[in-house]
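The structure is given below, and queries will be raised subsequently.
Only one protein chain is missing from this complex, and each of the others stays in its spot.
Our next item is chain A:
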Amino acid sequence: MSIFSSRRSHRDPALAARFPGLRGLEIAAAAAALFLVFAACFPTLLAPFDPLAINPADAFQAPSAAHWFGTDESGRDIYSRVVHGARPSLLIGAAATAIGLGLALLLGTAAGLGGRWLDFGIGRILEVLFALPGLLLALVFIAIAGPGITTSVVAVGLSTAPGYARIIRGQIAQVRSSPMVEAAVVLGRSPARVLGRHILPNALAPVFVLGTLGLGQAVVWASSLSFLGLGAPPPAAEWGAMLAAGRTYLGTAWWMTLFPGLAIVLAAACSTVLGRALQRRAVSR
């Protein structure tokens, strides 16, 4: 890793020169991400209306000065619902990623350090899980555990874990055989100290990059589950659920689908752009 990184760092300015918009894009993504996080923390400061307040008389209003994103079939303000939808969507995404990474860390470390048979066993289990598409794995879990927010968090987390686990295992195996670790072992450091001081810090840098990239994917998956009616129960303002409600009226009230859809795209795009930026920095460090 260190050999490659020194070479990469020389190419960095050239990369920036070839894509002058890159930094601008990163700044925009960071700003949008901050905005989303702000919306998730303090939705009432941004949303003019109660996201759950119905008003049948105002149903199906097109975007206007009063309702920036229009209203839905029950006369609820879509802008307010999109803002309030940031919290469940981001929370589900973050929690699912945390579960996925945590589980992966456990499996990956065990496989990377636990000896040949454990490595073999975990490796085969991961391969079996890889054989199933992630979303299918999540659906299977929901079919067993029943729909709801908690289950969809766990489901998305579980289905992302195999990918992370495999990468972590590779990193750990690589760092483990590095001269630095061998030196520590020769010097008689305790296994816990070798793991905590030498292996994990060096193996985990890519994990944060993966986590940032994965966050966007987790948001998309969580929205997909809600879209299928397996996530947040009604009347929750959740992007995927709003998308599902809107598609019925796609021909007459496009705004019901467009804006929650844009929010999902925005969240996923931000996390991808930021993840890539982190990745470049991690590599060039």
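Here, contacts are C-beta pairs under 8 Å (C-beta built on N, C-alpha and C of every residue); 3 or more make two chains touch, one makes a residue touch a chain; residues count from 1.
Following the convention adopted for this analysis, contacts and distances are computed from a predicted model.
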{"item": "Omitted chain, identified by the protein name its UniProt record gives, among \"NADH-quinone oxidoreductase subunit G\", \"Peptide ABC transporter\", \"Sulfurtransferase TusA family protein\" or \"Choline dehydrogenase-like flavoprotein\"", "value": "\"Peptide ABC transporter\""}
{"item": "Candidate in contact with the missing chain, chosen from A:Arg23, A:Arg124, A:Arg247 or A:Arg281", "value": "A:Arg247"}
{"item": "Missing-partner contacts on chain A, residue numbers", "value": "52-54, 56-57, 59-60, 73-75, 147, 224, 227-229, 233-235, 245, 247-252, 257"}
